[in-house]
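Note that this complex is displayed minus one protein chain, with the remaining chains in position.
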Amino acid sequence: MQSTIAISNLQVQAGSQPILTDINLEIPVNRITVLLGPSGCGKTTLLRCMNRLNDLDKGLKVSGRILIDGEDIYADGVYVPGVRQKMGLLSQRPWPLPMSIAHNIAYGLKLKGERDKRQITHKVEEHLRQVGLWDEVRHRLGAPATSLSIGQQQRLCLARGLAVQPSIILADEPTSALDPTSSKIIENLFRQLKQQYTIILVTHILRQAKRLADHVVFMSDGRIIEQGPPDQLFTNPQSPQLRDYLVDGN
Amino acid sequence: MRLRSIYTDRIASRLMVIMLIAILCMPLVIAAGLFYKASPLLSSSSLWELIAGSAWAPTRGVFGFRPFIAGSLYVTLFAFLFASPVCLLAALYLTQFARARLVKILHPVIDILAGLPSVIYGVWGILVVVPLISFLAEDWFGVQTTGYSILAGGVVLAVMCIPYMLNMLIEVFRTVPAGLKEAALSVGATHWETVKHIVIRKSLPGIFSAFGLSIAKAFGETIAVMMVVGNSIGFSLNPLQPGYPLPALIANNYGEMLSIPMYDAALMFAALLLLVIILVINLVFRFIIYRTQLR
Partner (left out) sequence: MKKRKLLEERFFRYLTGAAAWSLMAILLLIIGVIFYRGFNALTPDMILRLPKGGFYYGGEGGVLNAIVGSLYIAGGATLLAILAGFPAALFINVHLIRFTRTRNFIRYLLDALWGIPSIVYGAFGFTLMLLMGMQASLLAGIITVALLIIPIMVRTFDEVLSTIPRGLPEAAFALGSTNTQTAFRVIFRQGMPGFITAVLLSFGRGIGDAASVLFTAGYTDRIPVNLDEPAATLPLAIFFQLGSPIPEVRDRAFASAIILTVIILIISIISRAIGHKFK
């Protein structure tokens, strides 16, 4: 089953300071949507709104609606962990949980209530294979996850997210802490994964956006300035902001 | 001019090194001084006799420290049992659940309380804890007691340790990176599950050290405990009975120690014992903190 994300009239404020204004967005299914823009434009905040991670920032006020599968995730009585399990998150640097490699993958499954040991072992292997990590770690599944290289850690985090069976992947500059080789692996994974997943990628690297995007959303100062297919946006920008950005960014 | 400034630099630098080395050597000097005063006792009876012996008759020159060591351990144990669970929960609340504004208000309060002199805690113990224990012991168990007891010592000590322990635990929980918590939340953990599985696990060495250092502090605390613990020799497992911890022994008898031979040596030995025990605990747990900070 594929999830749809539709955002309408989203506003986010920190005190009286607006962070996001008038966000209206439909995320295309099974595509890579890139949120692009200069740093501080609110793209990360937008991403964190989608799985309600910004609940942790207690000063933020959110209004408007984010519909995932037609259900408003900001409505009263929503079970937030359930919402979050619909998406895997990849952040700017990998955060392996303080447990073994296998337990990192199994953690989300156990939270979901999976108790069957055989099923869990099976899933651990499946998702480690999915991110191409299985052959590298099959002999040390019990080792602490922090013993992996940073690129491997990021793939582990991806596998951990995928293990809870989401249909969306949220990625917040996932390659910014990685070396070029590891970055390339992650990018290639994204290309494969978009067959089954809807991917939302935040990046400030223009080339990465060009390489990966199926749909580009350009943001500046907390607003969506332009959005559309990459060919159209990158070759024929309409707004002065994007034009400037394309010049500086190259 | 140039020459002069180089010259003052030399002298000043040398002075600074000397000061630093002197300060760092302080525990050794203290230990040596106490050992020197305690040596007559150590030459007349063996270390084992002193630590394990339970007879205490200064006038006959018999010194067995077992009841005092046991008293110290017992009071400290109670203090730890009372303080640690509450502090752990409170520190979790203040770092994980409470609003930042609240923590901003409460933090100075904790700091001020950590700075209150121990005599004040002792006064509070006499005013509140001792009568309360006396009352409850009679009401619930029908036991007649003055309230001056091991239990009272434990309660007062626990309260004294709370600001100290709480501050350290808050510091420990604060160092858990937000990204780690977000990682757990994003795979569907509830807030509490994140705390339970990630924050606590990640902080284990820190929690362990905070507990250890608090125990060391409690073990050496003198005045407040001495005011409520009853100070009678003879160890009993009943916490409603009075006890006599090591620091109280030293503080209580300094007046007469010079009039009885060997008594001063015995008290200085007690101080040495206290110093060694606490310094070792401190060095071990600080080392754990130091190691985890490096990682």
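Letters are used for the chains, namely A and B, taken in the order the chains are written, and counting of residues starts over at 1 for each.
Note that a contact is a pair of C-beta atoms (placed from the backbone, for glycine too) under 8 Å apart; a residue touches a chain by one contact, two chains touch by 3 or more.
Predicted model only: the values in this text are computed from it and were never measured.
Peer 1: Quick one: which shown chains sit in contact with the chain that's not drawn?
Peer 2: Hidden chain, whole complex, touched shown chains: A, B.
Peer 1: In the full complex, which of B:Leu42, B:Val62, B:Leu77 or B:Leu106 touches the chain missing from this view?
Peer 2: The missing chain is touched by B:Leu106.
Peer 1: Where the complex has a chain not shown, which of B:Lys37, B:Arg174 or B:Arg201 is the residue touching it?
Peer 2: B:Lys37
Peer 1: Determine which one of B:Met26, B:Ala55, B:Ala178 or B:Leu204 touches the chain that has been left out.
Peer 2: B:Met26
Peer 1: Using the touch definition from the top, which of B:Ala57, B:Leu127 or B:Ala178 touches the missing chain?
Peer 2: The one listed residue touching the chain not shown is B:Leu127.
Peer 1: Contact with the hidden chain only, please: which chain A residues?
Peer 2: Chain A touches the chain not shown through residues 79, 81-82, 113.
Peer 1: State which residues belonging to chain B touch the missing partner chain.
Peer 2: Within chain B, the residues that touch the unshown chain are 5-6, 8-9, 12-13, 15-17, 19-20, 22-24, 26-27, 30, 33-34, 36-37, 85-87, 89-90, 92-94, 96-98, 106, 108-113, 115-124, 126-128, 159, 162-163, 166, 190-193, 195, 213, 216-217, 219-223, 227, 247, 250-251, 254, 267-268, 271, 274-275, 278-279, 281-283, 286-287, 290, 294.
One rule holds in what follows: only the chains that are shown with their structure count from here on.
Peer 1: Which stretch or stretches of chain A touch chain B in the complex?
Peer 2: Those in contact with chain B are residues 51, 53, 56, 58, 81-82, 84-85, 87-89, 91-93, 95-99, 107-108, 111-112, 157, 160-161, 163-164.
Peer 1: Flag every residue of chain B that touches chain A in the complex, lowest number first.
Peer 2: 99-100, 177-190, 193, 197-198, 201-202
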